[in-house]
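Only one protein chain is missing; all other protein chains are in place.
Right, chain A next:
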Amino acid sequence: MTDIGGPPQAATDSGRPLLAARNLTKTYGRTHALRGAGIELAAGEILAVTGPSGSGKSTLLHCLAGIVRPDGGEVTYGRERLDRLPEERLSELRRTEFGVVFQFGQLLPELTALDNVALPLLLAGTARARAHERAGAWLERFGVRGQQDLRPGELSGGQAQRVALARALVTGPRVVFADEPTGALDSLAGEQVMSALVRTARADGTAVLLVTHDAQVAAYADREVRMRDGAVAGAEVTS
């Protein structure tokens, strides 16, 4: 089949997945969000996690991204056990190796688009001029350079998501976690966001974990994993 740019190898050069979860459990109060979920993401792979509302797909993403610690099970990133890492190291990974895009609301409203994208670089110690230069290049790549001086409130939903993507990718992460990135957009704006994300991820070899309830969005991925009741319902392999 003809995927956009072609799917990557199924595993990293060492034969291990880049990111893997096994038998994850997570409970919020009396709600069992995850009941033994497992998943593997290869380097450069674009993987869609789909399923009905409440099936645990967002909780799975949060555990994999080191945002939430699971109650049980393992999350492995390369050779590190993510679920056991100290908060400091997790925070470093989230700054340097992971990028995150949510449905909306992740941009800081008081900063311009350019400053929003430059922010992760500034936090990592990049000089201001260099950070702005790189942020500008990323806005260009996502077709929103013309909006660099606007604040999030002045952007359309699709423009704001492309700025958010630029911010998630500006540090050159190995994995991007996208939780319903087109959920608040109409279908054409959603298509622009997904095309931009997939094109960029393929070009740079960035892995993407994409959570969506929308099959047309999942069709941008190399592979789909279905979740139901906090566990993986059935994985299908493509090509």
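Methods note: a residue touches a chain if its C-beta (ideal position, glycine included) is under 8 Å from a C-beta of that chain, and two chains touch if they have at least 3 such contacts; residues count from 1.
Here is the rule we use: contacts and distances are computed from a predicted model.
Participant: Leaving aside the chains on screen, match the unshown one to its UniProt name from "PadR family transcriptional regulator", "Thiamine pyrimidine synthase", "histidine kinase" or "Mycofactocin biosynthesis chaperone MftB".
Facilitator: For the chain missing from the view, the UniProt record says "PadR family transcriptional regulator".
Participant: Just one of A:L41, A:C63, A:L185 or A:V198 touches the chain that is missing; which is it?
Facilitator: A:V198
Participant: Using the touch definition up top, pick the residue from A:L108, A:A137, A:A203 or A:A219 that touches the left-out chain.
Facilitator: From the options A:L108, A:A137, A:A203 or A:A219, the contact with the absent chain belongs to A:A219.
Participant: Tell me where the left-out chain touches chain A, residue by residue.
Facilitator: 1-4, 52, 191, 195, 198-199, 215-216, 218-222, 224, 226, 234, 236, 238
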